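Excluded from the complex is one protein chain; the other protein chains are retained at their positions.
Right, subunit A next:
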Amino acid sequence: MSPSILAQDPTLADFGRDPWWLVLGKIVFAFAFGLLATLLGVWFERRVVGYMQVRPGPNQVGPFGLLQTLADGLKMAFKEDILPKAADKVVYFFAPTISVICAVTALSVVPFGPMVSIGGHHTPLQVTDVPVAVLLLLACSSMGVYGIVLGGWASGSTYPLLGGLRSSAQMISYEVAMGLSIVAVFMTAGTMSTSGIVAKQAHGTQLSIGGFDLPAPGWYAILLLPSFVIFFIATVGETNRAPFDLPEAESELVAGFMTEYSSLKFALFMLSEYVAMVTMSAVTTTLFLGGWRAPWPITLWEGANSGWWPMLWFFGKVIALVFVFVWLRGTLPRLRYDQFMRFGWKVLLPINLVWILVLSGLRSIEDWDSRGKLIAVGIPAGILLIATLFWPNRRPQPKPTTQEQVDSRPYGSFPLPPMDLQVPPSPRITRVVAEREPANIVAGSDSREV
């Protein structure tokens, strides 16, 4: 890696040196990114889900229906703003704003790109960075729960309250899984600042296959695959997206916590959901997919990781992740609530803990000589292998055929018709067709289909 590219990596010392207009510009950019991502994100989701369901999706307003969300938003603004009589007025008003503020604030520590030069200032493409930036992200997502819970409570009716309760339990449980999967990233990167984590993912190991040196990506998505998978699942749970959209399960809770909301307040909830989706995609990109760094084939080009280009790679990765969110929604049915909770606490959490244990074990034997390493890894692996080999076999018995099941029924069971029962065709079917036929001919000749 040449020093010119290394210099592109911002360190913590590079932050907090900008003039006020640059800071303001960056904040406005991050905010506009969130809003624009919502506008396009809703359109993107509806088009993609439409494609998956073999229908066109919104295609009337603007080119490719791009302005559909804008039109919907404008319409929403002119709707009547209903304040329920039983609502707690102040809390009812503040709940959507809390949601939006928390979702947008998280964007402030997401690195969009390396050091660039704006108006003569050498500055990183990131609003700010602190030594505990990832914790700031966690704090934002945990404060975002308040918006939903308070919205549900303040509405003063049952469905929103149930939705709020569900979401608080859900988001707290999945935050645990999320925080634990970030632990692996901390351990590997040795830092909690987002720009630092991106910088640590720059150097992958060199794979030499047949004489060629292939640079394997240093992405934590590959190094820490279990953490990545769990983190992404927890992200889906944290943003209340399908298949984990239980707080707003329409078949059970009407619209969950936002049942009573209308007009702009409802729009704010929608906004926060989509901003949170984009933010979480950006965070996943930053923590696991190398942030703004170009993926492998592009890195063959020297200037891929400098200047303004990295922003393009970053947006590409974010859009790919948003596509996965939409894909999940288009594919998977909603989980039942108890299954969902069991999945979070009994599957994700134990796997995560074991994985962290294994990872820290591997890291602590890093400095040993190769023989020690072999013993330390080989003996537990061997025990595990033997245990799986000799584990009592619980293969299910072959399923009996229907006839065997019928024969094995005890005497006095409910009587069944014979298995080879031939059902004769109903005499009525032919009659109906014969009667209808002339009517169709008449209708075809002198009347047109409307």
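Convention: a contact is a pair of C-beta atoms (placed from the backbone, for glycine too) under 8 Å apart; a residue touches a chain by one contact, two chains touch by 3 or more; residues count from 1.
Everything that follows uses one rule, which is that contacts and distances are computed from a predicted model.
The chain absent from the displayed complex carries the UniProt protein name "NADH-quinone oxidoreductase subunit J", chosen from "NADH-quinone oxidoreductase subunit J", "ABC transporter", "Carbon-phosphorus lyase complex subunit PhnI" or "Ferredoxin". Only one of the listed residues, A:Ala30, A:Val100, A:Met115 or A:Val145, touches the absent chain: A:Val145. If you put the hidden chain back, the residue from A:Leu12, A:Val229, A:Ile298 or A:Val358 that touches it is A:Leu12. Touching the chain that is not shown, out of A:Phe112, A:Trp153, A:Tyr174 or A:Phe244: A:Trp153 (per the contact rule at the top).
Seen across the whole complex, the unshown chain contacts subunit A at 11-13, 15-17, 88, 91, 128-132, 135-136, 138-139, 142-143, 145-146, 149-150, 152-153, 156, 161, 164-165, 168-169, 172, 175, 192, 409-417.
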